[in-house]
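Sharing a structure here in structure tokens format.
The complex appears here minus one protein chain, its other protein chains still in place.
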Amino acid sequence: MAVVAAPIPHGGGVVVPTTEVTRSYRGLWSWITTVDHKRIGIMYGVAAGTFFLIGGLEALVVRLQLWVPNNTLVSASTFNAMFTMHATTMIFLAVMPLSVAFFNFIVPLQIGARDVAFPRLNAFSFWVFISGGILLNLSFVLGGAPDAGWFGYANLTSKQFSPGPGIDFWILGLQVLGISSVAGALNFLVTIINMRAPGMTYMRMPIFTWMSLITMILLVLAFPAITIGLVLLMFDRHFGTNFFEVAKGGDVILWQNLFWVFGHPEVYILILPAMGIVSEILPVFSRKPLFGYAVMVFSGMAIAFLAFGVWAHHMFAVGLGPLTDAIFSATTMLIAIPTGVKIFNWISTMWGGSIRYTTAMLYAVGFIAMFIIGGLSGVMHSSPPADLQQSDTYFVVAHIHYVLIGGSITALLGGIYYWFPKFSGRYLNETLGKWNFWTFFITINMTFMPMHWTGLLGMPRRVYTYAPELGVTTLNQISTVGAIGLAFSILLFVVNVFVSLRYSPKAVADPWDGATLEWSISSPPPIYNFAQVPVVHSRDAFWAMKYPDRTEHGDLPDGDGTGSPHAHLAPTGHTGQPAADLVEAKPTLIHMPAPSYFPFIVAMGLVIAGSGIVFTFALTPVGILIMMAGIFGWAFEPA
Amino acid sequence: MSTASHVAPSHADAHEAESHHPSARFYLAVGGILAVITAVEVWIYTIESMRPILAPTLLVLSAAKFTMVVAFFMHLRFDNRMLTYMFAFGLMIAAGVITALILMFGSTPLPQLTTGVPSAPAGH
Partner (left out) sequence: MSQAVAERTSGAAPPAASTTHALEAEHPHTSTGVDSRKMLMWAFLASDCMFFGTLIATYMVYKQRQELIPPVPREIFDIPYTSVSAFVLLLSSVTMVLALDAIQHNRVARMRTWLIATALLGSVFLAGQYYEFTSFFSEGLNLSTSLFGSSFFLLTGFHGTHVAIGVFWLLSLVVQSWRGKITQANALTIEIAGLYWHFVDIVWILIFTLVYLIPE
């Protein structure tokens, strides 16, 4: 935490006189009690980054084991634990919380709010998330990590086939992370709908905020399905029910249904924030407004709706019958349309623009290319006969990694390069950044492109080794070399963060000539965000303020004339910045929510109560008591 | 684009809605109707000749009760539209998922269990 503490000198206080920042809170306690959405966002980012490194190491073990046929580097059971924990970690502890970091830091700034609707609930979400992540990883030292794959198909997860505590850790971790996600999503749903600055109608909201809103809807409605699925599993394992006990008439396909009712919307939960980030970066570095904003919004809505009607395309290999297969095949092809439309919008946004290839822009363009590949192999799965060939092979592994690394992670890294000045008050180094991007771009293709062939040649996923006769040795070795290169690229990124925090020049308020309100305030923003709540008159609100003569959806005046776009190259020359004037007009007092330790206590109570499932159920009442004490303190604490 | 009417979206209609508070008598009347519908539900359950259309009739009646509680007791009828959209979307997705699951499992042949003692045909 100390690393990121430096860039944010402001702390929480009940009343902040804006003329002077009185106390600057430091130290661990200030982070535990903070309710500031920016600090919570940074904590999410740091935690997610750490889990990303852990998940990456697990992937390296998998890749090294597959270096040669019949390898004995790790045992089959270790291999199972590695791929299970790799996927669970990357999805629930890296990509999702990294998106949440952006929601936290950026969304309130983009809608011109001083904080989220429920600041303490926000802190609660974070503490639940971090304890869920830690508990899940504790399984490595407390009796064995989960090893049934990230979708934990019944009845592999039954007491009979998984007697150890691994699956219980998995249930506990996912339940706890689910609570965190739903609490956070409810909070941001209300924040976006209810905390917009005056004049910011729905169709004037920044596109990242829009995609966040749709993500929240998906989170709120998708997570209950897996929560109930996990409850059924828990009851099967501990309380003698028969939901997935085949001998007693239970149906293992029910688990698959419940999991994928959650699982497919989850795919969009992982990719929509990334799409939102890219849709922010492309217009700014093309100096053109986003092409087809309304189409982007409505295709997002269509995705939110259709996402709940395609889940069984993950189950074509089950044999659901021709009618079911046909319906889910059709809906899957249908959902490709609103997704594909977005790609055309991004390309059209760049068309004819004056493009600046900063690292952030490179990542955004890289995202489009990678997402096209991942999207195309995805549509291939919508055809049941083709899917039957590809199911459970490395072809599917290639697809999901093009979508999640080539898509989500690429966009999230681009987002970090884009907003890092706002997060920290410093620029990420562009030279290191370009090295980072090109090594990343080359190595992800080197790692995952061969997997298409590996899969079509018949190598099943999740098997710890393969025979030399299969003829996939070379392909696997290319993938492994690529994975090592990818680790090197991520290392470059980490180095860049630490070097830049230390040595980079201080950032100006608006280094990229940004379109949205977060660029109208200093980098990093003051604790209260906006000294005066902005009034919005059009889409791309900050562009409208800076370029009053521009027609509402017209292009910007030429890039180099304004002085601000290249300000990061000469950070001292920061003149003519309209942002400064907005910050000047200060009210005398701003009421901010007070720090609170009750969210932390409630989160700890919840996690202790849940830990009953892996340790002893005696913990559960203890946890519930702590939780109730925390809730009462929370309810009666003066906000 | 920057006229004053655009600046403050939809504050007015919300405040207008606040003033619609039905009286206690109205609530009692709604409660009475709900009780009658429940009684009718239990009554037709006991009628043998209703058997063939029992399920659809009960579904319609309980949907009516559901709607009345949500619209009047929970004030959705008088409240901001956004709340209706939020709740209706969740309800719609949930109903769709339930229906789809029942149809999917109903369409596949069931494995017949023989572990238990066969029970007599359901009688009452």
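The chains carry the letters A and B, assigned in the order they are written, with residues numbered from 1 in each.
As a convention for this text, a residue touches a chain if its C-beta (ideal position, glycine included) is under 8 Å from a C-beta of that chain, and two chains touch if they have at least 3 such contacts.
Given the structure is predicted, the values throughout are model-derived calculations rather than measurements.
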Of A:Ala148, A:Val176 or A:Met195, the residue in touch with the unshown chain: A:Met195
Chain not shown: contacting residue from A:Pro69, A:Gly149, A:Gly164 or A:Gly249: A:Gly249
Residue in contact with the excluded chain [from A:Tyr528, A:Phe600 or A:Trp634]: A:Tyr528
Per the touch definition above, residue among A:Val68, A:Val231, A:Ala336 or A:Ala629 touching the missing chain: A:Val231
Footprint left on subunit B by the chain that the document does not show: 2, 4, 7-11, 13-15, 21, 23-24, 27-28, 30-31, 34-35, 38, 41-42, 45, 51, 54-55, 58-59, 61-62, 65-66, 69-70, 72-75, 79-80, 82-83, 86-87, 89-91, 93-95, 97-98, 101-102, 105-106, 110-119, 122-124
Positions on subunit A where the hidden chain makes contact: 113-115, 117-119, 182, 186-187, 189-190, 193-196, 198-200, 220-225, 227-229, 231-232, 235, 239-243, 248-251, 254, 258, 261, 528, 532-535, 537, 544-546, 548, 576-578, 580-582, 585, 587-593, 639
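The rule is simple: only the chains that are shown with their structure count from here on.
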Distance from the mean Cα position of subunit B to that of subunit A, given in whole angstrom: 35
Residues of subunit A that touch subunit B when the two form their complex: 193, 198-199, 201, 217, 220-221, 225, 247-249, 251, 253-254, 257, 261, 308-309, 312, 320-321, 323-324, 535, 537-538, 552
Complex contacts: residues of subunit B adjacent to subunit A: 1-2, 6-9, 82, 89-90, 93-94, 96-97, 100-101, 104-105, 107-108, 111, 113, 115
